[in-house]
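Yeah, one chain of the complex is gone here, protein chain that is, but the others are all in their spots.
Chain IDs A and B follow the sequence of writing; residue 1 opens each chain.
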Amino acid sequence: MTIVSLGTSPKNSSARGAARARMLRGLLPALSLVLVLIAIAWLNPRAISYFGFSLMLNLAIPIALATIAQMFVIAGNELDLSIGTFVGFVGCVTATWLKDAPLIGVLILLGSIGVYALLGALIHLRNLPSIVVTLGMSFVWQGLAILVLPKPGGKAPDWLLSLMAFKPPFIPFPIIAALLIAAVVHFGLMRTSYGVILRGSGGNAAALERAGWSLLRTRIVLFALAGLFGVLSGMALIGITTSADANIGNGYTLLAIAGVILGGGEFVGGRVSPIGAVLGALTLALAASPLLTFMHIPPDWQVAANGAILIIVLAARVLISRRER
Amino acid sequence: MLKANTDIIRLDGAEKHFGAVRALSGVDFHVGAGECVGLVGHNGAGKSTLMHMVAGTLMPDSGQIAVRGGIEEHYSVPRALELGIRCVFQELSLCPNLSVAENTRINHASLSGFGWRRKAADLIAAKLDEIFPGHSISAADIAGDLSIGRRQMVEVARAFTVTQDPLELVILDEPTSSLDAHTAGQLLAFVRRFVASGKSCILISHLLGEVLGNADRIVVMRDGKVVASDAAKAFDRDRLVATMGGTEAQQRAATETAKAEAGPLRVRARPARQEDGKELVAYAGEIIGLAGLAGHGQTDLLLAIFAAASRAKAGIEVTAPVALVAGDRQSDGIFPQWSIAQNIGIRSLARLRNGLLISPQREAELASFWREKIGIRTPDMNNNIFSLSGGNQQKALFARALGSDARIVLMDDPMRGVDIGTKLEVYELVREEARNGRTFLWYTTETEELDNCDHIHVFKNGRIVANLRRDELTEEKIIQSSFGDAA
Partner (left out) sequence: MASLRIWLAKPWIWSFIGAALVWLATIAFTGGYGGGGMITAALSLAVFTVIVGVGQMFVITLGPGNVDLSLPANIGLASAVAMKVMDGNDAMIAVGLLAALACGMAIGAANYLLIWALRIPPIIATLSASFIIQSIDISYGRGLQIKPPPGFADFTNWQILGIPVLAILTVLFTIGAAIALQRMIYGRSVLAIGQNIRAAWLAGVNVGRIRFLTYTLSGALGGLDGALLAGYFRGANVDIGNEYLLASIAVVVIGGTSVAGGKANVPGVWGAALFLVLLLTMLNTFGVSAGVRLVLTGLIIVGVITAAGGEKALR
């Protein structure tokens, strides 16, 4: 990243000081979520309840899953601009093939994860700019979605509907699901020995290659994981909305990038945080509509609110980084 | 036969070319078991290229590599690691986003499965304790948060950790460049213990005292060749310097032209880290040398002066337009898609205009003028810049600066890897331009180039530590000041 990242690394400060600033930055996602929750509680105390959360966080699960998908791509210093239409495509397959002919449906979804892995390989081998490739793929997924489901409709498989409608005692399902997603991905990417290699490929690819690791393989794995979580996101989405539409996932591309960034991730350098990404997704899910509705902000401005949140968080981060030095 | 078996590694007749540049010409090199080999030479002498071959990151164009007597047909990094040959490169190769323990894991494929984090942390912590007792690095620290010195400590310690692969030979390329005297001493003492236990080490350092005091044998390189290889005891500092420099017959700056009285002030600058009152002052028509070891703040000062020319900056005064001649051509100078003429013209676009448009005719005139004047050897200045040899590319960069309206020319060690013929031509041109009133600030790592300067500032740790007139200039003085230890 050209001059943008010049001079952001702390050179002379001690590890402790830098660690404190990094912790502060790490707390930013949690802090934004708490702020949004306080605002909601203040505007509408009744929303802070089992029922309220179930309702408000309704769409948080697919957003969180799409954010995790994007996070894997960003961990390898790439960007996926097709994740939204991919989620839409998966949704259409879920509402049609997966219900009517489960075996074929499963094969299609597995195949689409394979396509993601192939894209990773292609991007690595031909040294392609990921944003152009994924921008092209966004058309492919959208077209396939229309072919699968020309008109809005279809129906989610019953097992999926009942899964997403699950009502555990005390804690609303979306919260449990978010915790589960964060825990699983955190363990996989941050704690396992291969997770280290995956993150290292974003941190210093040359060093990794020098130590004998295959960058082709890390890229394939990262893209395949993105595909896997994209599939999960699309399925979860249809489990909630019950029927599909070829355009249903279009907004997720931007939401997912915003979620990763809100969650403390950086575009280069392999610095990502699964827990932060899930928190970022929850913040967006809450801020995007319930909060704004409670604030009587017209729906027109809800998209802008997402953009503004992104800018505010990035600005806050710049301020913290400046203090770091 | 017996000898071959005690050699950890042996290179015979290794050659390497990068484009038109010959980096290594027929080098024989070997390291025995239980031996610490010191490798010295000026920048561009071929040390790094040779070490990349030992580590498996570069293959020689011709010549062969043998490890423990067995010839390696397909030598590579994984093969080198398998054979126990490792390298700590000069550029840091830690992943800044990972912890110290995680960075250790990257070098050990066997650190996996249940409890790997504990194992990796213990492994690196134990090695750090062994090499740098009293260090305050935690295995959980993120590499990017550590100071550069601590990162170097981690990197060195990591190279000495052992899991599955054997450990026979470690290449240390300027391992103490970011360490303070105390930790550097700890490292060198460890190297002695390591070698005493029958393992081997290659030590590359600009600090000749370090090499003289710790190596068993010293290999001196110059211009891509090994020019001396002898027991360390056979060398002293003077012989080492003489062998490295080897410029007995270097023609003294041709004619000592009677210097005109100093013109108006052009530059007054103080390095950011300067604590005493020393500063760099340059008047019109002067050639000012910036000397000292590579990377001790000379380039930083040049860049600060360059930036100050367009935007006022505290502590730096610049009174005329500035141009810079880059030393690192690929990253700081060349526009790879462009022709030679376009590469020369970029600094002078405003003058090449005819109305609103850049005149191709004027651009061609500028280019052909400098082709004659500086002797760029090409049939057509509209050819791509990469059709030129390295020395001629550098001439094009000189033409860019000298052909501009700049009255101050900053030179960032521009003669790296340039052939001697080109050098002599450019020296003459620089002196001529200075006589015409141009000011040159010339950072160089090649001591003989300082003969062209009126005044020399020696840098150490980002500060000016000595200020010499040309008549006071001797190689010993510069080395003394740059190492800061009494010779």
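The working rule: contacts are C-beta pairs under 8 Å (C-beta built on N, C-alpha and C of every residue); 3 or more make two chains touch, one makes a residue touch a chain.
What you see is a predicted model; the values in this text were computed from it and never measured.
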| note | The one residue from A:112, A:138 or A:204 touching the chain left out of view is A:138
| Selected residue (touches chain absent from view) among A:45, A:114 or A:129 | A:129
| query | Which of these, A:35, A:55, A:184 or A:304, touches the one chain of the complex that we don't see? | reply | A:304
| remark: The listed residue (B:16, B:30, B:400 or B:463) that touches the chain absent from the view is B:400
| field | Touching residues on chain B - with respect to the absent chain | value | 306, 310, 323-324, 326, 331-338, 342, 346-347, 349-350, 353, 356-358, 360, 400, 404
| message | What does the interface between chain A and the hidden chain look like in terms of residue numbers? | response | 1-5, 8, 77-79, 122-123, 126-133, 135-147, 150, 254, 257-258, 261, 267-268, 298, 300-308, 310-311, 314-315, 318
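By definition in this document, only the chains that are shown with their structure count from here on.
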| query | Quick one: in the complex, what on chain A touches chain B? | reply | 9-12, 14-15, 18-19, 22, 191, 193-194, 196-197, 199-200, 202-204, 206-208, 210-213, 269-271
| remark: Given the complex, residues on chain B that touch chain A span 57, 77-78, 81, 89, 93-98, 102-103, 105-107, 109, 111-113, 116-117, 137, 141-142, 144-148, 150
